[in-house]
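A single protein chain has been removed from this complex, and every other one stays in its place.
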Amino acid sequence: MNTTAAPESHATEHGLSTAGYVRIALILAAITGLEVSTYYVDFGRLFLPALLIMMVIKFVMVVSYFMHLKFDNKVFSWLFYTGLILAVGVYCAALATFKFFG
Amino acid sequence: MWFTLDNLATAHDTHEGAAHSSTGLSNVKLGMWLFLGTECLLFGGLISTYMLYRGRVGTGPRPSQVFDIPFTSVSSFVLLMSSLTMVLAVSAAHKRDDRSTNLWLVITALLGATFVGGQVYEFTAFYNEGMGFSTSLFSSSFFVLTGFHGVHVTVGIIMLLALRGMLKNNKVPGSRAETVEMIGLYWHFVDIVWIIIFTLIYLIPA
Partner (left out) sequence: MANIENFATPSSAMGALKRPVVTKGWREWVFTVDHKKLGIMYMATAMFFFVVGGLEAVLIRLQLALPNGKILNADLYNQMFTMHATTMVFLFVMPMAAGFANYFIPLQIGARDVAFPRINAFGFWALLFGGLFINLSWFLGGAADGGWFMYAPNSGPIFSPSHGVDFWALGLQIAGIASLTGAINLIVTILNMRAPGMKLMRMPIFTWMILVVQFLLAFAVPVITVALFLLSFQRNFGATFFDVAAGADPLLWQHLFWIFGHPEVYILILPSFGIISEVLPVFSRKPLFGYPFVVFSGAAIGFVGWGVWAHHMFASGLGPVSVAVFSISTMAIAVPTGVKIVNWTLTLWGGKLWFTTAMKFAIGLIVLFTIGGLSGVTHSVAPSDTQQTDTYYIVAHFHYVLFGGAVLGLFSGFYYWWPKMFGKMLNEKLGTWNFWFMVIGMNLTFGPMHILGLQGQPRRMYQWTENRAGEGFFNLAFWNLIASIGSLVLVVGVFLFLVNIFITARSGKVAPLDPWGARSLEWMTSNPPKEHNFDSIPTVHHLDEFFHRKYAEDANGQMQQIATAEEVLKQLEDNADAHIHMPSPSYWPIVIAFGLPVTCLGVIYSIPLAIFGGLIILMGAFGWALEPSTAPDTDFDPPSSSNTSKDVVHVG
């Protein structure tokens, strides 16, 4: 593990400031509030797509900003999203054979 | 990807020193991201099992009968905020601000413990409402999925506290900032899994 080779200040150059992180957290909190509101307010036909879209936005925001993927080397994104896309692909296909999607 | 890696490699060739890394990236970080990629397939399988079985309640309670959305919303919010405190710990570690790093690590662990405590409470409540582990396919798949997630959070808490102790006693082998960052990546991953679970399992009714 040649961790010592990596300069320690490297990642902060690309990360956000404290205020930036707090702003991201506030947006995440707001989206969560909106998500929870679907439990009380009837969104009609928008219910399902709205929830899924908000879920994806929150997911991507945490991965991109809190986990630095947006600022980091593309190789990391490549490794992680390969796993994610593979998982979504095979499991949706498997669920489809059970007629899960209608 | 090939080209990215190779360009990095070329740039690195000029660099003397045999503790080399062909891509210029850290081994640990590459390994961690790959591990998180593989975890997607683990949780994907558990979530799919739940999705398939969520409506099969037998004589037991239905999801909508036991879920307490306001309660779970609060604990979801707590876990989400622990991601903020975690990233602040990582940021402080990169600035070599030991005091803040320690503080944020402890707060993160406390938020995580609050979440796990909430989960224990929730499980107990479900059990008292007649939803045991083997009551129905729904209950088994629910407990396995959220239980696995809870175990991941618990492991994260242990790592956070151990890390804090090691930082304090100056016992972290290798780069301190990177170690904090790696545990941070794990922690955020646990959080994004819960983002998915909260929507798919709790908010979308069976």
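Things worth noting here:
We call the chains A and B, going by the order they appear; numbering starts again at 1 in every chain.
Throughout what follows, contacts are C-beta pairs under 8 Å (C-beta built on N, C-alpha and C of every residue); 3 or more make two chains touch, one makes a residue touch a chain.
In this text the structure is predicted, and so the values were computed from the model without any measurement.
Per the touch definition above, the residue from A:29, A:57 or A:94 contacting the chain not shown is A:94. Touch with the chain that is not drawn comes from one residue among B:70, B:130 or B:173, which is B:173.
Looking at chain A, the residues touching the absent chain are 1-2, 75, 82-83, 86, 89-90, 93-94, 96-99.
Taking the whole complex into account, chain B touches the unshown chain at residues 2, 5-6, 9-10, 12-13, 18-23, 25, 27, 30-31, 34-35, 37-39, 41-42, 45-46, 49, 52-53, 56, 58, 133-134, 136-137, 140-141, 144, 158, 162, 166, 171, 173-174.
Throughout what follows, only the chains that are shown with their structure count from here on.
Each chain gets a centre from the mean of its Cα atoms; for chain A and chain B, those two points are 12 Å apart. Of all residues in chain A, only 1-6, 8-9, 11-12, 15, 18, 21-22, 24-25, 28-29, 32, 35-36, 38-39, 48, 51-52, 54-55, 58-59, 62-63, 65-67, 73-76, 78-84, 86-88, 90-91, 94-95, 98, 100 touch chain B in the complex they form. For chain B in complex with chain A, the residues that touch the partner chain are 1, 4-5, 8, 17, 19-21, 23, 25-30, 33-34, 36-41, 43-45, 47-48, 51-52, 69-70, 73, 76-77, 80-81, 83-84, 86-88, 90-91, 94-96, 174-178, 181, 184-185, 188-189, 191-192, 195-196, 198-200, 203-204.
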